[in-house]
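Removed: one protein chain of the complex. Kept in place: all other protein chains.
For chain A:
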Amino acid sequence: MRPVYPRASSYPDFARLVDRDKAQVDRRVFVDKAIYQAELQQIFARAWLFLAHESQIPNPGDFLRTSMGEDDVIVVRQRDKTVKAFLNSCPHRGNRVCMVDAGTRARGFICNYHGWSFGIDGALRGTDGKVYETDETFEKAQIGLTPVAQIDSYKGLIFATFDPQAPSLEDFFGPFTWYLDIMLDNDEGGTEFVGGAIRSIIDCNWKFPAENFVGDILHAFWTHQSGAQAILGGAVDLGKRYDELAFQASVYGHGIESNLDKVGNTRTLGYPELVDYVFDLSEKARDRLGDIRARAIGAISSCTVFPNFSFLPGQNTFRVWHPRGPGKIELVAWTLVNKNAPEHIKELYRKGTMMTFSPGGVFEMDDGENWEYATRVNEGFVTRHQPLHYALGLGTEDAASEMPGHVHRGSLNDANQRLFYTRWAEFMKYDNWTDLQNGETAPPVRRAQAAE
């Protein structure tokens, strides 16, 4: 029984729902069932998707359960220290094999239906010898849990794809790693996730949170005004003096926006000690990262790795928006800290992210309700035919910037969101990675080379 990795197709009609010229998006992308199924095929069965942080499964047999799109997946540390990931579904009658969210030092996984037993390497170890061993045609060596097509990690973050044709993880990021390093490589000891994962359900389309984190700081001034009042004692303020510095940058639909104000995000966690820690860290990180990225570590900023992995520098919340149908997501969130940070600093980050970006957190509650209504109103037949406006900052491209990717001036800008949906349209349209890696969202240098 060989693994079957479904092939991509091409949906040019869906791709056209993103109108680059008018900077509009058709609302059917948020509710239409056929479009949602095409997303599972074109995006979630092909893109590299975030699975886990290395620190969550340090020892052989340590495992956790997650999703790639709607596919249930088990991620397990092997005896040789590599990590493998499999579909969490028995090849016999398909039952879910692993029922728990996470565990340590598993001996293997036994299916609850007929007792088939799989090793941590996914291979079928045995069934019921009384029955199967007496069946001469039964070939145990050929049977196992379906592995992902490729798995790899970048500075502690493990990703996988179901597409054997997908380019390497490094190529999938392209030069966006320059921005990822703001969080993943600002200190020599590397990073880890603290504590467990917080899960919640939001009745919204997965693209609303993804586009929010890719480049929507605009909403903070309205949505988060009262929460910010409560924690900071004042309104959300980007600070006039950062106007010149603030930017949005995008590569292959991955996007980050930052105000480069050093500690604006960290401040919202409400602990002055954390703010001091980040000021020091930023000073120290200048050697590793240079001035711009050192200023970004705790700044007012946000990031999405296409399609559905997001984080907030400074607040250190990392999360995946798992699609659960067109109108529902399962949100899983963790807190990232530097391994070398003092214990009490890690503890403050953990508490701080709980108070702000957990289901009961001040800011998360603000956001969730907006995304739910932004999704639900499109059930209205006439409503769903009205295009949405994504045209803020059309003339802000900073072609002379020395930073990688498509850089735009100012963080109050729809630029990254336009490129996020352009990437979405590329996935809908193209059935191959050559086109996918050389389209409009490709880094400008690469596009120039491809055009020659």
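Here is the rule we use: contacts are C-beta pairs under 8 Å (C-beta built on N, C-alpha and C of every residue); 3 or more make two chains touch, one makes a residue touch a chain; residues count from 1.
Here is the rule we use: contacts and distances are computed from a predicted model.
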What is the protein name, per UniProt, of the chain that does not appear here: "CO/xanthine dehydrogenase FAD-binding subunit", "ABC transporter permease", "Damage-inducible protein CinA" or "Acetolactate synthase small subunit"?
-> "Damage-inducible protein CinA"
Where the complex has a chain not shown, which of A:D13, A:D101, A:E133 or A:E283 is the residue touching it?
-> A:E133
Check each of A:G115, A:G196, A:G239 or A:G360 against the chain that is not shown and name the one that touches it.
-> A:G115
By the document's definition of touch, the residue of A:H92, A:R125, A:K328 or A:K351 touching the omitted chain is A:R125
Residues of chain A in contact with the chain that isn't shown?
-> 107-108, 110, 115, 117, 119, 125-130, 133
